[in-house]
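Have a look at the structure that comes next, please.
All protein chains but one are shown in place.
Per-chain numbering from 1; labels A and B assigned in written order.
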Amino acid sequence: MTDAAPLLEASGVVKRFGGFTALDGVDLTVRRGEIVGLIGPNGSGKTTLINVISGLLPADAGTIRLAGVSLAGLAPHRRCAAGVNRTFQVPKPFASLSVRENLEVAALDGVDIDAVLASVELDAHARRRVGDLNSVSQKLLDLARALVTRPSLLLVDELACGLNPVELDRVAGRLRALAAEGIGLVVVEHLMSFIDSITDRVVVMNAGREIFGGRLRDAVRDAAVVEVFLGAPEPAAA
Amino acid sequence: MRERPIRRGFVREAGLAIAPLLALLAVLPLLYNNQLLLLNAVVFLVLAQGLNLTYGFSGYLPFGYVGFFGAGAYGFALATLHAAAPPLAAVLAGGLAAGLAGLLLAPLLRLQGAYFGLASLAAAEALRHTIANPDLEALTGGPYGVRLDVPYAPRLTYGLALAILGLTMGVVAFLRHSRFGLRLRAARDNPISAATAGIDVVRGRLTVWLVSATAAGLIGAVFAWSAPTFFPDAVFDISFSIFAIVFTLFGGAGTLLGPVIGVAVLYGTYTAIGVSAPQYFQLVYGLLIMALVMFFPDGLAGIRMPWRRRDD
Partner (left out) sequence: MLTYALLTGLIFGLYFGLVGLGMNLVFGVMRIVNLAHGDVLMLGAFTAFWLMRVAAVSPVLTVIGSFVLFFAIGIPVYYALVPRLQRSREPEMLSLILFFGLSQVIEAVMSMLFGNNERSIPSRILGGGPVPVLGQTIPFAWLCAAAVSVGLFCATYLYLYHTRLGRQTRAIMAQREEAVTIGVDVNRVSAVAFGLGTGLAAVAGVFAPFMLGSFTPSIGVPIDLVSFAIVVIGSLGNPLGTILGGAIYGVCLMLMRTYLSSFADLLPNLVLILVLLVRPTGLLGRRVRHA
């Protein structure tokens, strides 16, 4: 590993499903301590990109490097060991396990599970069965489970959806704190105010390609971006 | 996967459940003189616990589990017939044969749910038809079965069966209280997020699968030793799978004592009414299976007793 290399360096990533090209040569670079927002209309390939980076889907072409080391051919659990972790748009907890056990199965040695639980305010529910949690708590549990694996790259897929403003603020603060610790984050989100509050830089995707990269406030003035969002303007973008 | 020190729960279950059960089974022959029936009960205990391993902890329900039992019986037979192996070595050969069969069938673990269940049944059937093939009579005895010249040793075979039972239940208790077991349960709940949480889902499942196959093979070999004349249709009888499944479901999969209760109650009923009237028993069984699925999918262990604390 060299510190000079960016944390995540994806280039020319292609993913096809049969005749449909979900990712059409995507590049994405994330540095340590940086939060990159990934936005775009539904079906533009955001989640597919996260699935490819986390190893759930094999890429058809392109390279993905973590701290200069290629992740090609690594199964998801090996990518986790290498430092990649993620949350899911629809949380995927281990439903028959207790909240704490959900973290125990994933935690690296020496991780203070209770502290992580407390950081997402789930400590009061530690012994409860996950199936009994509401969906917001399940999302936070997803995040906590990713954190106990001590990722260097965290891919966050639509965490904000369904959270109330107070919770949103807390989660935003939490993500900023993670970045401050040196973790690189990719945040997929529809809620523009949330994206605006945490990201330095956004990548706008459409139909499997990057159509814009830069600051969010410039993106909303970009002709191509505006055209893509025109059919379904995001109320929160105003 | 790093293992933490085994939790106290394992020691507790080994001491409070497995040891007393084995002790009870060890003295039963002194009180009850139908040795064959006792041995068969232990055989079913091992099969139920072995199936409990795969179904209770990795969610795979192998309808063809009997294939490993038959592989063990024939592993024992072939080692005795063709390699003149002493019986104890032949028992190990039986376990090994089943383990190898498990390895051969490992690709089936890619399948899910019903696909896996039926594919494993097809695999067991394929194995039975191969062994029963008249063209292979010189090697396997074909459909005419095998007749082995092994010393009759009822105490030794029974003791061996108990040892296999102890080991299998030990593995179940270990899975219930180890991090490895917890990871298996996580993978059972959601294989995708388990993989992203760093769990090697494939390796975990494969390990359990092979242990489960070997347990069935070992007990199949002991069965062959105690009944040295048998036919392919007898040791590959799908009823072995079905009994193991029903015993396990009845008591509750993933528990240590569920399958034991299943065998005690259901095999007890079977010996009481089944031997003389197999159809009546088949009817009772069929109805019981349906009732279990419809009303108690988690078995007796899933029934919430008011005095039972919810622990997980």
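Heads up, the rule we're going with is that a residue touches a chain if its C-beta (ideal position, glycine included) is under 8 Å from a C-beta of that chain, and two chains touch if they have at least 3 such contacts.
Remember, it's a predicted structure, so these values are computed and weren't measured experimentally.
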item	value
Among B:Gly56, B:Gly102, B:Pro191 or B:Pro259, residue touching the chain not depicted	B:Pro191
From A:Leu57, A:Leu133 or A:Leu191, residue that would touch the chain that is not displayed	A:Leu57
Contact with the hidden chain (one of B:Leu22, B:Leu100, B:Leu167 or B:Ile242)	B:Ile242
Subunit B residues touching the omitted chain (full complex)	59, 61, 63, 106-115, 117-119, 121-123, 125-126, 129-130, 133-135, 191-192, 195, 201-202, 238, 242, 245, 249, 279-280, 282-283, 285-290, 292-294, 297
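Keep in mind that, in the parts below, only the chains that are shown with their structure count from here on.
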item	value
Whole-Å separation of chain centres (CA-atom averages), subunit A against subunit B	43
Of all residues in subunit B, those that touch subunit A in their complex	2, 179, 182-183, 185-186, 188-190, 192-202, 312
Residue numbers on subunit A that touch subunit B, as the complex places them	54-56, 75-77, 79-81, 85-86, 88, 92-98, 101-102, 104-106, 109, 129, 142, 145-146, 149
